[in-house]
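With one protein chain held back, the other chains of the complex are shown just where they sit.
Coming up: chain A.
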């Protein structure tokens, strides 16, 4: 079985975001990049599927200099090969352009199944996997917490409001992994050493028959005009007294000021 997993480099989740001088992107200096947390579930599921069904896992990531290290980590966590798609010429903050590029790359790879994290912890668009599925004409199952892959078919459970939807569909398909799908493993030292010998290649747009006219800023669906930090919140009132007094004072504030009771 040919399995691909798309991973995204995102700022470590405890990063304090600073706005860059251009006013519409984040300051990247001194930011540590990690594999987007949901992509860890995607990668783990891809590796488990290979372990149960045989085949290979190819990890794919689109981005700049921060990507090769993270692809090495994916190789240490069980991927067999990695492809770094250089971001040159691509509007990387536009889901449509990123989706089109990844779809072109995946079309060339002809996998049986493609895994993504349900969203990238950064742009928070939760779009790219659906765009890729559309461009490939494949079914998608997003926010997946349980997956069973059979012969040419799959059965997945996806999280919806207050419940779980059970979805059945055919392969090839695109899966968006949600927390709960599995417990990602930590790479062992031996796997980290082995990962250094696994193939990691860099590809550019031209390798997929694309140009900046197809997936560059002019082809983008959206333009970011400005990025700002949220207004700072102030510490409010401290409620003192014994627990009973604290509860009743809070309750009267919820009635008179918050007006929710």
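Here, a contact is a pair of C-beta atoms (placed from the backbone, for glycine too) under 8 Å apart; a residue touches a chain by one contact, two chains touch by 3 or more; residues count from 1.
The criterion applied here is as follows: contacts and distances are computed from a predicted model.
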Hidden subunit of the complex - UniProt protein name among "Lactate utilization protein", "Hdr menaquinol oxidoreductase integral membrane subunit", "Sugar ABC transporter substrate-binding protein" or "Electron transfer flavoprotein subunit alpha/FixB family protein": "Electron transfer flavoprotein subunit alpha/FixB family protein"
Touch criterion as defined above, residue of A:63, A:78, A:95 or A:111 at the omitted chain: A:95
Residue among A:55, A:68 or A:122 touching the omitted chain: A:122
Among A:88, A:201 or A:254, residue touching the chain not depicted: A:254
Contacting the left-out chain in the complete assembly, out of A:54, A:152 or A:243: A:243
Missing-partner contacts on chain A, residue numbers: 11, 13-17, 19, 24, 26, 37-38, 94-96, 99, 121-128, 130-131, 133-135, 139-143, 155, 157-170, 173, 178-180, 220-230, 233-240, 243-244, 246-248, 250-251, 253-254, 257-258, 260-261
